[in-house]
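Just below is one structure, and these are the notes that go with it.
Some chains omitted; the rest stay in position.
So that you can tell them apart, the chains are marked A, B and C in the order they are listed, and the count of residues begins at 1 in each.
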Amino acid sequence: MIKPLSLLNQSITHNVMVELKGGRGYRGVLDGFDPHMNLVLKNAEELLNNESQRKVDLAIVRGDNVIYVSP
Amino acid sequence: MIKPLSLLNQSITHNVMVELKGGRGYRGVLDGFDPHMNLVLKNAEELLNNESQRKVDLAIVRGDNVIYVSP
Amino acid sequence: MIKPLSLLNQSITHNVMVELKGGRGYRGVLDGFDPHMNLVLKNAEELLNNESQRKVDLAIVRGDNVIYVSP
């Protein structure tokens, strides 16, 4: 058994897939988070309906948009 | 009588069906949770409108998307 | 006069009808709840727009989806 935030913590510096409400997603390196699931992503590719939109060096994602994070 | 979070706790390591808002679902092994119903799922199949989309080794699902968890 | 959560407590082991946002409903035995109105239902029939969808042995329903519970 592992707590959701502990798994996030183990995923730091690893590639994750993040799916947000509204068809948006990110694929990038998890560089940080907090208990609200606000996330810091590095070298991230932004996806809309699974199609690549752009690359961002850094993004702070507000947690209430997150559906899931897949390490 | 059983509290919802106690039943979640009893479901750890078991297969569960999770239904999310927006027609999305997961079938997989419950590996963790917290009081917000954030969930950790292992070996999960992602479903959209009951059709299989992909397999994910691990997923952290944010609790506010959950409609129900069926152990 | 009766508090909503006291009435839920009196309904434990009884059949209830639960209506959720988005046209979804459950008819089953109330087996547990907590102050957020997270619910545990047993031997429940899932309904979508009043049509039966499937039977589930157990379901943990997240409270923020609940419109009403009718004992």
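Observations on the model:
We take it that a residue touches a chain if its C-beta (ideal position, glycine included) is under 8 Å from a C-beta of that chain, and two chains touch if they have at least 3 such contacts.
Quick caveat: nothing in here was measured; it's all calculated off a predicted structure.
Each chain in view is the same protein; 3 are placed here, and the whole complex, as held in this structure file, contains 7 copies.
Operating definition for what follows: only the chains that are shown with their structure count from here on.
If you sketch which chains touch which, the chains link end to end in a single open path, with no loop closing it. Between chain A and chain C, the centres computed from C-alpha atoms are 33 Å apart. Counting only residues that touch two or more partner chains, chain A has none. By the touch criterion stated above, chain C contacts chain B in their complex at residues 12-13, 20, 22, 24, 31-34, 38-40, 56-62, 64-65. Chain contact summary for the complex, chain A toward chain B: residues 1-8, 17, 21, 37, 63-64, 66-71.
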